[in-house]
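Only one protein chain is missing from this complex, and each of the others stays in its spot.
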Amino acid sequence: MLLKHTLEKDLKMRMLEINNLQVNYGPVIAVKKVDLFVNQGETVVLLGANGAGKSSTLLSIAGVANKLLGKVEFSGKDITKFSPEKILTLGIATVPENRDIFPDLSVKENLVLGGYINRKKNNILQDTIEEVYNLFPILSERNSQVAGTLSGGEQQMLAIGRALMSKPKILLLDEPSLGLAPTIVEKIYEHIEQLKKNTNLTILLVEQHAMKALSIADRVYFLRLGEIVSSGKASDLKEKTDFKKIYFGE
Amino acid sequence: MFLQYIVDVLSLGSLYALFALGLVLVYGILKLVNFAYGELVLVIGYSIFLLKGSPFPWFFMAGTAIVMSIVFSIFTDYVAFRPVREKSVTAVLITSFAFATLLQNAALLLISAKPKNVPMPSFLSDSVQFLGVITPVRNLISIFVTFLCLIIFYQFMKRSTLGLAMRAAATNFNMTRMLGIPANLVITSAFAMSGLLAGIAGTLWMSKIANVFPGVGLEPLLIAFIATVIGGMRSVHGAVLGGFILAFIDMSFNYLLPQDILKFRDVFTFSIVILILLIRPQGLVKGPATGIRT
Partner (left out) sequence: MKIINNENTFSILFFLILFIIIYFVNFFVGSAIFERTVTNLFIYIILVVGLQVFMGNSGILSFAHIGFMSIGAYSSGLLSMPIKMKGFVLRDLYPIFENVAFDPILSILIGGIFTAIIAAILTLPLMRLNDAAAVISSFALLMVIHSIVVGWSAVTNGPRTFFGLPKATTLEIALIFSFLTVIFAFIYKNSKFGLLLRASRDNDIAAESIGANIVYLRWFAIIASAFLAGIAGGLWGHFITSFSPKSFYLKETFLVISMIIIGGSFTVTGAIAGALLVTIGYEFLRWTEKVIKFSDVITFEFIGLTEIVLSITIIIFLITKPKGLFPFKEIGDTINKIIKKE
């Protein structure tokens, strides 16, 4: 297996830490046992097949999973029982699977809602919108268009832009490649890379599309049937040829 | 004659539209059927009635009554909805039904079963005549006030951040929370606005019927229900449209049908409700794309 604990010795600042997470939907166990951490400035990828419990893990950090056991800590603070709105104000922004943009509102209105916590500081709000438009120029062109009419890729950019509007410390990104054409996925990842370069933002990324995700990741966790089965440095993994084996758990 | 008919439909329809809008606000965002909605009219009526002897001018009494309507609407949320929101649709429906029964019987117990006179400024009943139309002043005021309310309402939903947040919440409640928009703020605002609209509509309604009794809320509740089902239970445009359509149906029946068939009017309108639920459950105007109950 991979070098499991090498990185845990690094004395970087711990931003997010999850211990013993378990999530149930009624009788169905979506997440059995997840332990992971994200250090400041890192990009961590959570890989796994469909139904492995990736999204449920992300949603429990965001505070919208129904019943969860275990502990979620952010900057040393226990946030397990916090409401989603409280969690956002601490600096955790989420881009959910399916993007969940508001299709009946315009691009601008979606962004304004993303900056809800800064609503009273008009100049900050305006500046952040400008930053988002710089990162995703296409959104600036679509400014007053109704979001439901955007293409899939544009909707993904809007969802990311909306999450950035709250000026988060960490971004939770759920399958940005989902349902998009390869060239568009390429573009989205370029944007994410640029974002990393510009802002040094901490990112927890959930993906099925392993190769793409690994290209921007510092560290990787593998999730299978609701459990973390292995983890390691992304750079180590890229050299390994047998990673497909690990991925599919053969 | 034709113009008279138009004015009649518009004045009745504007009232119906306001009632429907107040009901659909809560349903659209929270997917909660509020059976206690009609009791806001009861609150309006008794508030004005109880202030009757006071030295205050009428407009102050009406204003106080509307504030009471807002307060009671928010109160409905706390008593009937908030404690059971996590539970089934049925549970929520029954608690609001129970709360309505509670308010009606409180009025019965504390005030009276008999209708009580609600004072109204006399100019409202004066008739005006123009272009061959004879209509009481209150009808013109109803039309005017309703259109004013609709304009303010639409501007609010379009321009204010809270309005945007409410529209967003109607589509995806959890996502709005993940953007840091407090759930309680959205819910309380929805109930407050529902109370405000019902309050204004209720005051106009009182100017028409001029008395209040424990069962006074039933008719406005039914009107709001029918109008929203016809127009679209999840769309504010639909609710307004449904209100005018219902008024058009009611008024046309009044004009066209003889008395002994007219008494079956409710059979017809409620059959339409059932038919629409079967054939086009989303109503005439479809609401926002998704909508998961919260």
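Per-chain residue numbering starts at 1, and chain names A and B are given in the order in which the chains are listed.
By definition in this document, a contact is a pair of C-beta atoms (placed from the backbone, for glycine too) under 8 Å apart; a residue touches a chain by one contact, two chains touch by 3 or more.
No experiment lies behind these values; they were computed from the predicted model shown.
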Next item on the list: List the shown chains that the missing chain touches in the full complex.
Entry: B
Notebook entry, point to check: Among the options B:Leu93, B:Leu185 or B:Leu284, which residue touches the chain absent from this view?
Noted result: B:Leu93
Notebook entry, point to check: Residue-wise, where is chain B in contact with the chain that is not depicted?
Noted result: 27, 31, 33, 79-80, 83-84, 87-91, 93-95, 97-99, 101-102, 104-109, 112-113, 214, 218, 222, 225, 229, 233, 263-267, 270-271, 273-274, 277-278, 281
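What we mean here is this: only the chains that are shown with their structure count from here on.
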Next item on the list: Please give the residue numbers of chain A that touch chain B in the complex, ascending.
Entry: 62-64, 83-85, 88-89, 93-94, 96, 100, 102-105, 109, 112-114, 116-117, 119, 148, 162, 166
Item checked: chain B residues within the chain A interface of the complex -> 161, 164-165, 167-168, 171-172, 174-183, 288-289
